[in-house]
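Rather than the whole complex, this shows some of its chains in their spots.
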Amino acid sequence: MVGYAFMGAVHSQGWRTAGRVFDLPLEPQLTAVCGRNRQAARAAADRLGWTSAETDWRDLIRRDDIDLVDICTPGESHAEIAIAALDAGKHVLCEKPLANTVAEAEAMVAATARNPGRIAMVGFNYRRTPALSLAQAMIGAGRLGTLRHIRLTYLQDWLVDPDFPLTWRLRRETAGSGALGDLGSHIVDLAQFLVGEPLAGVAALTTTFVPERPVLAGASAKLTASTGVDRGQVTVDDAALFTGRFPCGALASFEATRFAHGRKNALRLEVNGERGSLLFDLERLNELHFFDGTEPGAEAGFRRILVTEPDHPYLAAWWPPGHGLGYEHTFIHQARDLVQAVADGTQPSPSFTDGLQVQRVLAAVEESASKDSVYTPVSPSTDGEGRAS
Amino acid sequence: MVGYAFMGAVHSQGWRTAGRVFDLPLEPQLTAVCGRNRQAARAAADRLGWTSAETDWRDLIRRDDIDLVDICTPGESHAEIAIAALDAGKHVLCEKPLANTVAEAEAMVAATARNPGRIAMVGFNYRRTPALSLAQAMIGAGRLGTLRHIRLTYLQDWLVDPDFPLTWRLRRETAGSGALGDLGSHIVDLAQFLVGEPLAGVAALTTTFVPERPVLAGASAKLTASTGVDRGQVTVDDAALFTGRFPCGALASFEATRFAHGRKNALRLEVNGERGSLLFDLERLNELHFFDGTEPGAEAGFRRILVTEPDHPYLAAWWPPGHGLGYEHTFIHQARDLVQAVADGTQPSPSFTDGLQVQRVLAAVEESASKDSVYTPVSPSTDGEGRAS
């Protein structure tokens, strides 16, 4: 695993736990964690349960006792590490968004194409929230009929304070984009996952509410609000709003922001179809709300399905009904499905092609935003052999 | 009152009840109701509590015993009736949207300008939901600080069935537009009411999911789904999505649709500011949710204010705390405030200029939608003397 901050910690939890809960065909070994600072990497290895520590990801890739590389670094290094790992014969799990640019993402997809035996997955973990897996299955089974609308918001509030410092997430060169790439990528992926096809085009509007923020004294400075006098430029969006169309005719709306006061991790979505509707709220992730439009009007209503039954995706391995799961379980499920895919030799979803498709949408959003919101088509990604993903 | 269908019934309830609950300086008399069919108008008068019935609104306007004309007809006739009534020296309450076109709305504003002693109000009744009156007061008092976001949806589902017939609301010549004018006008008005300034511009996307629908045998045919073979063209939008900017820098998103299965009258809004946030849902109209960002993090949270306390807008005249109000109460409050304005000789809000401003936004939405969603500025309305409303 490369990187051991927040994402590294939760990925570790996934790797450590998957085999304790699910019957896995292969047992994951937490062989080595990698970080630039030797002492910190060593401490992280001890804390998170990894056997060894490395300071250069190239050394990690060279090791024979490593079959899979899990990339938990900021977006700027995803392409380089993932491509090198694939070309070195490793399977790869890469955190989202897949890359900072479409070009990088295309190069990553090309690397998967020339290494067909290698498994590559992008970490859109929310697909593996049981409620969203169930939602996708219900839509796939036609329970909603023809889709009309999907609306998704992903709201956070950690930039509300104008004195919150200028971190790597607020600079284009490290993060690629702002709320768009960090939060927007998740809801774009979920929209395409649930509707079952890529977005056709988007019309977008973005803004940066606070254009300058205090510069941190050092890279390791604590990320809390400060009163530092030196201010640097925020070079990414603070919020992105966009509408879109799907080829099937459904309309989509998206909003990603870090300025929604009181909203901590509010990923909400609603899908409306000719036969019914579905609602989901990440802050209550054990619930899926379903309106069955085929019921008689006098008894119809949005039904709160507590997604903790053994018949629900992933749940047979967990606790009895009503004993809810949390955020990290999506990573345990991700680890489980990836291990299964490696054992089966089948490409899991979301693939790098799926990740590229999200990247194309993000690029179209930025292009539309820069051109007075004009509707901007998104070209569907194709895999190495020209097939749509 | 001209028209006695759904809107006429609820307006009547407003006129009949306002003086029984509030201390009014003038007592409203329900003098005459007007409709083309004499028998039906007479029956409506008896049912709804009006003393007499007329069959031509021109006769109504000619009557000396009538001081105020309440227009509850489809949008196509608003301008003609309202202008004639104002020029005949009557006060006017006109249902929303003010008109079917900007030109009509401008003519209506001009009529108010040349009849300065006459009171004119447009029926955006939701402003007078106590929770939204409170929301506006809190924003006005700076409880949210600088506004960053406002997002509003107004979702219904009565067109989900493709065999629902072609009513007047589905034809441009009668309704002006579809979900946009009917539902979108409400949320545009509320956004401008809450933010306290007109929208600067919009980027929009509209669609008509079901382009042809069964033609009703007769004008009075019952509006239920049928299997009629004759189909006519739907000439308005089924759904409208748009984003926008306010001069203060806040971003707005809007969605109006009649295809959200399971959503009956779901007007929802959220406002995020630098110091806090507010949420509202018309299906639970006695509640306003407030996040106070100045509270310590460990105890902060969205607070469900049950807007039924005597200190809340309009509530001192109603029932004890916790005994909720319903939809029609917004019309009782509208009647109360309009009677007060007539007595005081002051122009109430929302004025015809406010209604024109909404109309300009709707026009900009349609223009943007017809031009590939390009961002389209909205010119602020000015009153007869060139002042911004």
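As written, the chains take the letters A and B, and residue 1 is the first residue of each chain.
The criterion applied here is as follows: a contact is a pair of C-beta atoms (placed from the backbone, for glycine too) under 8 Å apart; a residue touches a chain by one contact, two chains touch by 3 or more.
Because the structure is predicted, anything quoted here is derived from the model rather than measured.
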With 2 chains placed, the number the full structure-file assembly comprises: 4
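Convention: only the chains that are shown with their structure count from here on.
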Chain B residues within the chain A interface of the complex: 144, 148-149, 151, 153, 155, 157, 160, 203-205, 207, 209, 239, 241-243, 245, 249, 251, 253, 255, 257, 259-263, 270, 272-277, 291, 293, 300-302, 368, 372-375
